[in-house]
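This is the structure I have questions about; it appears just below.
A protein chain is absent from this complex, but the other protein chains hold their places.
First chain written, first letter: the chains are A and B, and each begins at residue 1.
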Amino acid sequence: MNLQHVAEVLDQVRKANPLVHNITNVVVTNFTANGLLALGASPVMAYAKQEVADMARIAGALVLNIGTLNEQEIEAMLIAGKAANEQRVPVIFDPVGAGATPYRTETARKIVGELNIAVIRGNAAEIANVIGERWEIKGVDAAEGSGDVVALAKKAAQQLKMTVAITGKDDVVTDGATVYVVHNGHSLLTKVTGTGCLVTSVIGAFAAVEKDYAAAATAALVSYGVAAQLAADEAAEYGPGSFQIAFLNQLAKVGAEAISQYGSFTKVE
Amino acid sequence: MNLQHVAEVLDQVRKANPLVHNITNVVVTNFTANGLLALGASPVMAYAKQEVADMARIAGALVLNIGTLNEQEIEAMLIAGKAANEQRVPVIFDPVGAGATPYRTETARKIVGELNIAVIRGNAAEIANVIGERWEIKGVDAAEGSGDVVALAKKAAQQLKMTVAITGKDDVVTDGATVYVVHNGHSLLTKVTGTGCLVTSVIGAFAAVEKDYAAAATAALVSYGVAAQLAADEAAEYGPGSFQIAFLNQLAKVGAEAISQYGSFTKVE
Partner (left out) sequence: MNLQHVAEVLDQVRKANPLVHNITNVVVTNFTANGLLALGASPVMAYAKQEVADMARIAGALVLNIGTLNEQEIEAMLIAGKAANEQRVPVIFDPVGAGATPYRTETARKIVGELNIAVIRGNAAEIANVIGERWEIKGVDAAEGSGDVVALAKKAAQQLKMTVAITGKDDVVTDGATVYVVHNGHSLLTKVTGTGCLVTSVIGAFAAVEKDYAAAATAALVSYGVAAQLAADEAAEYGPGSFQIAFLNQLAKVGAEAISQYGSFTKVE
């Protein structure tokens, strides 16, 4: 795994244009779809229990996000997830706000318990809450906390038996054995809603073409982070509105050259 | 029907500021509302079965879109559609993803079967699936396919007894007799989610003021396509984020002069 491989996986995403089936929250649907389109993937949102299995089966990846969960949506997620599992379509899970309310925590645990998840992506507090570790959280946008994120990620990966991606100032990705730390990204991402949800969907697009899911998630986070840095270079002085637009532009533009120049990750174990 | 008439209908939309009642998908609600506002129409979204009939009756047009359909929404669409039909409010229908799942195909057919639809707007695959023709589709963003789009549109219009607008590289509009082909638009529209859904709602705004629905749909597609071309002239080099914003700007600006200069459609039958 090196920056050249990151760029190759990104290129494969653009060539394959994978269908990414999202069951996600109402706040981020538009931004998620636009981000995936900009990157070169093909987003679809479908929620009804009558069709989610059909859609998940033809998708390159299924992304489940509990940002504005409700009973019907959870039911649909489980139906879609089981269909995806049968068809070996990778399922990516974003446990938004796990720990903020018991309902979210329980739902997140139910999903990781009943489905075969390829990658779970959250901030440290969310991942900690999914596995029952203590971590501070306020609402759905958790602070970094002071814990050891690498240790948390490894523990979660081993306990849940799935690839774990914890995003924050640095991002940590591990399948329980190999650990990557990604140094890309920009603080302005925290001033635009849905940038965490979108990166989960982008991991879905990468997992559709790269079956080593730790490599897929790492490649996604590097590409995404470099796009954010390029966007911040252009737009940080104007503010979060301009950054959001510049970021969509850069998701369409980021490629091998920018990745080789700005991409930064280390294999720590 | 000529470019002067296109500009006149656009002008009438801005003067009448018609209320366009949308029952649409969660991905595009914001973009649809902003696009209609920019153009000069007055959007409203209302979904509850308790109020959709009341809202549809006072609207200039009712737009139904099954992009993220569910049982409650289908029920609401039928209630709203029947109220609109009684009041002779034109109903515009966007069969998003018909063919992608059986649930969407069946729902689309139910809606065209139970309601009196003024205009159905979709890509070739969606329209083909509504009338049971074979056409390729992946997710909700179908490729052009290789069929004869004019023949498909005419067949659909005659079979469904409604005006059909098939959008793609060129757009085809027909009431089953007269056929217009619109040459405006820009490929960047396919990189912004909801541009198909928005044009359906824009056709609604035009149908509120022009009762020849083939003329209304053609005028809407020309105006929309010219706005997209002007936006691409400004923003294509930056990317899809900037294009989206420039497009909203141009929906507010496009007028008689730009339409006479860039508008392009032909009456082929």
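Basically, a contact is a pair of C-beta atoms (placed from the backbone, for glycine too) under 8 Å apart; a residue touches a chain by one contact, two chains touch by 3 or more.
None of these values were measured; they are calculated from a predicted model.
Peer 1: I'm checking contacts with the chain that's been left out. Which of B:M45, B:V150, B:A236 or B:A256 qualifies?
Peer 2: Of the candidates B:M45, B:V150, B:A236 or B:A256, B:M45 is in touch with the missing chain.
Peer 1: Pick from A:A7, A:I23, A:A100 or A:A232: which residue touches the chain that isn't shown?
Peer 2: A:A100
Peer 1: Just one of B:V91, B:A232 or B:L248 touches the chain that is missing; which is it?
Peer 2: Of the listed residues, the one touching the omitted chain is B:L248.
Peer 1: Using the touch definition from the top, which of A:L69, A:I127, A:A219 or A:V254 touches the missing chain?
Peer 2: A:L69
Peer 1: Which chain B residues would touch the chain omitted from the figure, given the whole complex?
Peer 2: Its contact residues with the unshown chain are 19, 21, 26, 29-30, 33-34, 37-38, 42-48, 50-51, 54-55, 58-59, 72, 244-253.
Peer 1: Just the residue numbers, please: which parts of chain A touch the chain that's not shown?
Peer 2: 25-31, 67-71, 97, 100-104, 138-141, 190-194, 238-242, 244-245
By definition in this document, only the chains that are shown with their structure count from here on.
Peer 1: What angle, rounded to the nearest 5°, describes the rotation that places the Cα atoms of chain A on chain B?
Peer 2: 120
Peer 1: If you average the CA atoms of chain A and of chain B, how far apart do the two points sit, in angstrom?
Peer 2: That gives a centre separation of 33 Å.
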